[in-house]
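One protein chain omitted, others in place.
So, chain A:
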Amino acid sequence: MAQARSRNSRIRLGIAEHLTGIIASLLFLAPIVWTVLSAFKPSQEARQPPLPPWPTTGFSVENYGTLNTFGDGLWLPAQNSIYVSVMTVVFSVIVSVLAGYGFSRFRFPFKDLLFVIILSTIMIPFQSILTPIFLVLTKVGLHNTLTGLVFVYVTLQLPFSIFMMRNAFDAVSREIEEAARMDGANNVTMLLQVMLPLVWPGIVTIALFAFLGAWNEFLAALVLMTDQSKFTLPIMMTALQSGRFGAIDWGAVQAGVTVMMVPCLILFLALQRFYIRGLMAGAVK
């Protein structure tokens, strides 16, 4: 009797817990789902309040077409965003793998000092050095170029990604290296053929953070990219939402926000464990 009652109350507690979980999940997902669904309304309907969120007068991709008519269209800023994000990934991986290997496996003068200097840049907000960055880019002829923006983003990624890669290389046992060296591997083949396969989870993590960081960054792109043809998606969408291209078309905003969100969500869902790993590494240390 008593046992049955405690079992009952446990089931009731379980239901209450899952109900809480489901409601909370819906609250967190609702704005995202609302936007993605509303973006598929015909543009007339998209101007009305999104009640209900799904299209009621037929499914349409009209909003994406409308979005494409503003300024330089959708494809150019999307291309700029893709270029900046992919280049940021490529360069920050190359630079951090080299630096992580260097800091992990060699002894050279000022090694600890250099490592501390690179890590401590994370304490300085880049928002406070944007003006000089602007002047430096002008000086080296990268003013108002996507490549200049890539350099800035790579630099911002370095403290985290070098820290990650140094830890990844530190975790590789030296015996593997010794064995490879006996077989005649030089430094470069050692890094490319022996070490890389062992540290690739760390590389995936830093690549993911670099992509999301570059894809989503707003302030630096807003300040440094003054020419409309160089706008990344967040800058182009903000210009559209501020009414810079005439009356605000909320259907186009929904479509644009969807384009900005979906790559992040897909990458996160596909590579979730690498993301959490990076977060944990930062949190535990």
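The working rule: a contact is a pair of C-beta atoms (placed from the backbone, for glycine too) under 8 Å apart; a residue touches a chain by one contact, two chains touch by 3 or more; residues count from 1.
In this section, contacts and distances are computed from a predicted model.
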Protein name (UniProt record) of the chain left out of view, among "Sugar ABC transporter permease", "Carbon-monoxide dehydrogenase small subunit", "OmpA-like domain-containing protein" or "Protein kinase domain-containing protein": "Sugar ABC transporter permease"
In chain A, positions touching the absent partner: 14, 17-18, 20-21, 24-25, 27-29, 31-32, 34-35, 46-51, 94-96, 98-99, 101-103, 105-109, 111, 114, 117-118, 121, 123-133, 135-136, 140, 151-152, 154-155, 158, 162, 181-182, 184-188, 212, 215-219, 223, 234, 237-238, 241-242, 250, 253-254, 256-257, 260-261, 264-265, 267-269, 272, 275-276, 279-280, 283-284
